[in-house]
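Note that one protein chain is taken out, while the other chains of the complex remain in position.
Which chain is which? They are A and B, in the order written, and residues in each are numbered from 1.
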Amino acid sequence: MTVAPHTSGGRRPRLLQEASLLEAPELLLRSVRGLSSSRTLTWLACVPLALFGLGVFNLSAHAAELPELTAAFLANNLWVLIGAILVIFMNAGFAMVEAGLCRSKNAVNILAKNLIVFGVAVTAYWLVGYSLMYGNSIAGGWLFFNGLFFDPTVTADMVKEAKLVPSLDFLFQAAFAGTSATIVSGMVAERIKFTPFVLFSAIKCGIIYPIGAAWIWNSAGWLKQLGFIDFAGTTAVHQMGAWGGLVGAIILGPRIGKFVGGKPQAIPGHNLSIATLGALLLWVCWYGFNGASELAFNQNVPYICVTTTLSASAGGIAATIVSQLRSGKPDLSMTINGILAGLVSITAVCNDISMPASWIVGAIGGTLAVLSVSWVDSLKIDDPVGAWSVHGTCGLWGTLAVGVFSTKHGLFTGHGFGQIGLQLVGAFAIAAEAIVTGIIVWNLLAVMFDGIRVHEKEEITGLDISEHGMEAYPDFATTSH
Amino acid sequence: MTVAPHTSGGRRPRLLQEASLLEAPELLLRSVRGLSSSRTLTWLACVPLALFGLGVFNLSAHAAELPELTAAFLANNLWVLIGAILVIFMNAGFAMVEAGLCRSKNAVNILAKNLIVFGVAVTAYWLVGYSLMYGNSIAGGWLFFNGLFFDPTVTADMVKEAKLVPSLDFLFQAAFAGTSATIVSGMVAERIKFTPFVLFSAIKCGIIYPIGAAWIWNSAGWLKQLGFIDFAGTTAVHQMGAWGGLVGAIILGPRIGKFVGGKPQAIPGHNLSIATLGALLLWVCWYGFNGASELAFNQNVPYICVTTTLSASAGGIAATIVSQLRSGKPDLSMTINGILAGLVSITAVCNDISMPASWIVGAIGGTLAVLSVSWVDSLKIDDPVGAWSVHGTCGLWGTLAVGVFSTKHGLFTGHGFGQIGLQLVGAFAIAAEAIVTGIIVWNLLAVMFDGIRVHEKEEITGLDISEHGMEAYPDFATTSH
Partner (left out) sequence: MTVAPHTSGGRRPRLLQEASLLEAPELLLRSVRGLSSSRTLTWLACVPLALFGLGVFNLSAHAAELPELTAAFLANNLWVLIGAILVIFMNAGFAMVEAGLCRSKNAVNILAKNLIVFGVAVTAYWLVGYSLMYGNSIAGGWLFFNGLFFDPTVTADMVKEAKLVPSLDFLFQAAFAGTSATIVSGMVAERIKFTPFVLFSAIKCGIIYPIGAAWIWNSAGWLKQLGFIDFAGTTAVHQMGAWGGLVGAIILGPRIGKFVGGKPQAIPGHNLSIATLGALLLWVCWYGFNGASELAFNQNVPYICVTTTLSASAGGIAATIVSQLRSGKPDLSMTINGILAGLVSITAVCNDISMPASWIVGAIGGTLAVLSVSWVDSLKIDDPVGAWSVHGTCGLWGTLAVGVFSTKHGLFTGHGFGQIGLQLVGAFAIAAEAIVTGIIVWNLLAVMFDGIRVHEKEEITGLDISEHGMEAYPDFATTSH
């Protein structure tokens, strides 16, 4: 049972909700999958009531007194709230980039995935994910749990110590959880069935992501204890999403027409206006992603925003130049991915790096993003929007960049290659978790849904018609393209 | 005459502006309607000067000293300013959702309506609306007025008591006023003439909305005194807009082709990319709508944002599932409306509800939004973008949800059905005001403009050409659709 706002102090009465929610995953699965008769509807209406029992009616709210709110408490909570709002807004950015870089016949599907996934992510993360990530240890530094849901009670100590209130900490972390699912979306685009994708996202955000991220960010996590550094989630979020998506992309196989006679074919995106809008949205929202990962507002936050800006700028510039060098003309989709690459690359070290180094980290990230597209192609893996290159390749680069450029732990600070080694351990650990769980879950879903890939005919027609029965742009005539 | 910033203390010298602005509505009407000769232009240039007289040149600014700004004063004003900016940004969200869910041949018209309406709303609300809403009582709890415009003077007491400065209170409330007009826009889309719509919006935001909202939010309002609860405007804003739009939709009648042989026909939206973008924009901006309705920044604000998030998530999930149950496939436009339904449903009670209950409120809202579309269709009312279902049906549900789930006044807190009864009274009162004034104003406009609906031929061609002489996407070939 959750406790209402305004209350403070007291123990955490969580027993009720733990008991009444054990059957949640099964119910959710059944209700989503076997939706064939409309009689199910009646039952569905009962599910939430069964789920939450009496916890819904909170009769125990006490309006306890808090001490006067200090400037630090107010500023910390206000800034991180703004950060949470910005990170939630990233869903719009990812939706526009991914939809814009795919074909119009799959646009509804991509938009629907990105739209519903945040709701699913929040629900799953609220149900169990947040507890798995920031709960107390139940298996050394490897597994954490604190019961279902969380207790939003604000205590006097939180105010005195200028801490984030629990609701805000949850919201900020839930926004991050959603991001890891969104990254997967790009890699499996234009060929995956809708329902298995949504279920994968629920499991990813509710279980896979929080378990791995806890290793890095829970104060008792084993990677944290080891000294692994990932300030705002290059590994915890971006690599986490990228590896899970890569497994999906490999299991799915390439889209029809991507490889002809063994040679990769360009399949251009249908709407570069919204893709560009999405890139700028993501850039802006990244100030919340990185800046609010300080989990406070202080003199360091603007510096973090500056290194983030410089890296994004350099990533965009480098990717544009490199694409021009390679193809003779500057490719807008490479500028877009270069900016995102710069952002991903700086995320782990943005608070502890000199400004020139942040520019270099971004420039290398932007370059790698362009080159990586060819590497992925040469492996016969189909990554429709370059999400692997941005989040996987640059996720790894950004993780290692901590070991090179950190002003406290980097290559030239007396730590030598030590931190780089630690960073490799962390990257490997998260990759392993994402890959192993990815293989299990994707295959499980494949069994449940008779494969996770749409049929050939549906793919050629487009997922919008086959999966959603509608078109994104019905008023416009399309090319035979 | 308004007083400049930096000043504090002193009486409110308002006489001048009250006198010089009595003729404003008449002038405005004449200038907007009879725009047939370009000689009018010369006169128009004089209008503003005539309107504002010497009030324009503020010679009385005194730079009085304020006490040191406290942390609470700064945080309260900063957060609500951010909230105001977010609520103003909702205009972009509504514009994208509405335009995206209508046909391309009417896109310019919808965009133009949404763009101009905020400017008109702000002007009308500044002229008279804010005073009608938060002025002193001139007829019990039913009518309030304080002279035209408002006094922006910041006093020492405001600083000491950490109150919002008058300019901010105005801006935040003006943003809300604009929303109520935007909701109307969706319900009358694709067949209403441009100028009558703009005039209706001016009257709605300047007079109808503030009078009704004062009943709820003015501390002396009769519904407020009675105990009616509407934290952030489910009734005051959303139902207010929905009922006014419903009257318009009924008077206008359905679009050509909506009902064929008595059966409702699907008229698909032309651009689901921007519609999805709009939904995510609205989601994000709703943190300002609900969170800043606390009118302060404190430990409750993040909690409000969490219940808002959970309800939106549940609304999107429920609407997707229900639409899949009903049609066999998940409908993206239902996911969009489900999210908005979740947001509207939680708005009245977001600060005083347990988290599981907020999820349930959203899930029920999302379900109702889908079902409501069929109900509206069965009544032969044409609501092109589902605005009634989102703001009307869920507006009513959200209003009643206070009586059920409020942790202080809900069904299981000793109040029994009492609060539900009060909520019904409030919902009925606002509906009555919106309906009665809607009938009067729409009919008045119909007389003035020889009907408020475009001619059949113009509707078939599209309002973009007939009302604006331009197309939204002239470079693209359209289907015969």
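As a convention for this text, contacts are C-beta pairs under 8 Å (C-beta built on N, C-alpha and C of every residue); 3 or more make two chains touch, one makes a residue touch a chain.
The shown structure was predicted, so the numbers you read here are calculated from the model rather than taken from an experiment.
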(message) Looking at the full complex, which residue from A:208, A:341, A:357 or A:387 touches the chain that isn't shown here?
(response) A:357
(request) Out of A:223, A:250 or A:312, point to the residue that touches the absent chain in the complete complex. (result) A:312
(message) One chain isn't shown here. Among A:143, A:256, A:280 or A:424, which residue touches it?
(response) A:280
(request) Looking beyond the chains shown, say which of B:301, B:387, B:420 or B:472 touches the absent one. (result) B:472
(request) For chain B, enumerate the residues touching the unshown chain of the complex. (result) 1-2, 4-6, 17, 31-32, 35, 38, 40-41, 44-45, 48-49, 51-52, 55-59, 61, 66, 68-71, 74-75, 77-78, 81-82, 84-85, 88-89, 91-92, 95-96, 99-100, 107-108, 111-112, 114-116, 118-120, 122-123, 126, 149, 152, 154, 159, 164-165, 167-168, 170-171, 174, 194, 271, 274, 277, 467-477
(message) By the contact criterion defined above, which parts of chain A meet the unshown chain? Give residue numbers in ascending order.
(response) 71-72, 74-75, 78-79, 82, 86, 103-105, 268-274, 276-277, 279-281, 283-284, 287, 291, 297-306, 309-310, 312-317, 320-322, 324-333, 335-336, 339, 351-357, 359-360, 363, 367, 405, 407-408, 410-413, 473, 476-479, 481
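In this section, only the chains that are shown with their structure count from here on.
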(message) On a C-alpha centroid basis, what's the spacing between chain A and chain B, in Å?
(response) 33
